[in-house]
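With one protein chain removed, the remaining protein chains of the complex are shown where they sit.
Up next, chain A:
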Amino acid sequence: MSSPLLTVSGLTKGYRRTGKTIAAVDGISFHIEPGETLALAGPSGSGKSTIGRLMLRLIEPDAGHIEFEGGDFLSLNGAALRARRARLQMVFQDPLAAFNPRATVARVLDDPLRIHGITSRRERPRRIAALLERVGLSADLVARAIHEISGGQRQRIAIARAIATNPSLIVLDEAVSALDVSVRGQILQLLLDLQREERIAYLFISHDLGVISAIAHRIAILDAGRIAESGNARTVIDAPQSAIGKALVAAAPKLNRTSVRDAS
């Protein structure tokens, strides 16, 4: 068997609050295979976003290991880390906050291509147009400012930026939560298509079990910084074993019913 794309072990991160340290992430271990989607679910404050930010070295863990593409990801620094970032990307929840308010679509997509030397300067406009087409957008959007396009278009741009450097893993932190239901379905379909064609793995952070069951192969349910249970996404969602898993599943159908009613 091939080795996993990503192996996380014993990841721990605490925040000091009024003197005592509370563990936002408490000895988490998991792995992701190439081309696989692992969902992280759990109630608010259970540490999902913290794990995502740890994975991208936006914050540093107190303890633990992250092995990515066969190398120690936590030992990388400076230029070596920046170069490695090409392979590990992220899509944020709020597609407006994720971009410089002054940016244009062209600049947002040009940056990763330039920084990682993906294509020569002359070739970049063509590459940018191809990326836009890849995420289902018209190439006419390049000249627009980020604040001049819709939320759904913006999230597609965020995905285009993430895939610009041919990553093997993308962390998606509530990437579809801010979108309305119809757009959400399209974005999920785009993610599924990209995964099928490019074998990109996803760490899909969400509190919405409906969305998770549509996209994830495996799921890990977090509770207060620990993994309460994990396994095949279908199996766990159909028959949760942990108390927190049962609670999440019990809450989910109600949400689904209301959303169906709203749509009709």
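By our rule, a contact is a pair of C-beta atoms (placed from the backbone, for glycine too) under 8 Å apart; a residue touches a chain by one contact, two chains touch by 3 or more; residues count from 1.
The rule is simple: contacts and distances are computed from a predicted model.
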| item | value |
| --- | --- |
| Undepicted complex member, UniProt protein name, chosen from "Formylmethanofuran dehydrogenase subunit B", "Cytochrome P450", "Ferredoxin, 2Fe-2S" or "Peptide/nickel transport system permease protein" | "Peptide/nickel transport system permease protein" |
| Contact residue for the chain not shown (choose from A:22, A:58 or A:181) | A:58 |
| Candidate in contact with the missing chain, chosen from A:33, A:69 or A:94 | A:94 |
| Options A:112, A:225 or A:245, residue touching the unrepresented chain | A:112 |
| Where the unshown chain meets chain A, residue by residue | 53, 56, 58, 82-83, 85-86, 89-90, 92, 94, 97-103, 111-112, 115-116, 161, 164-165 |
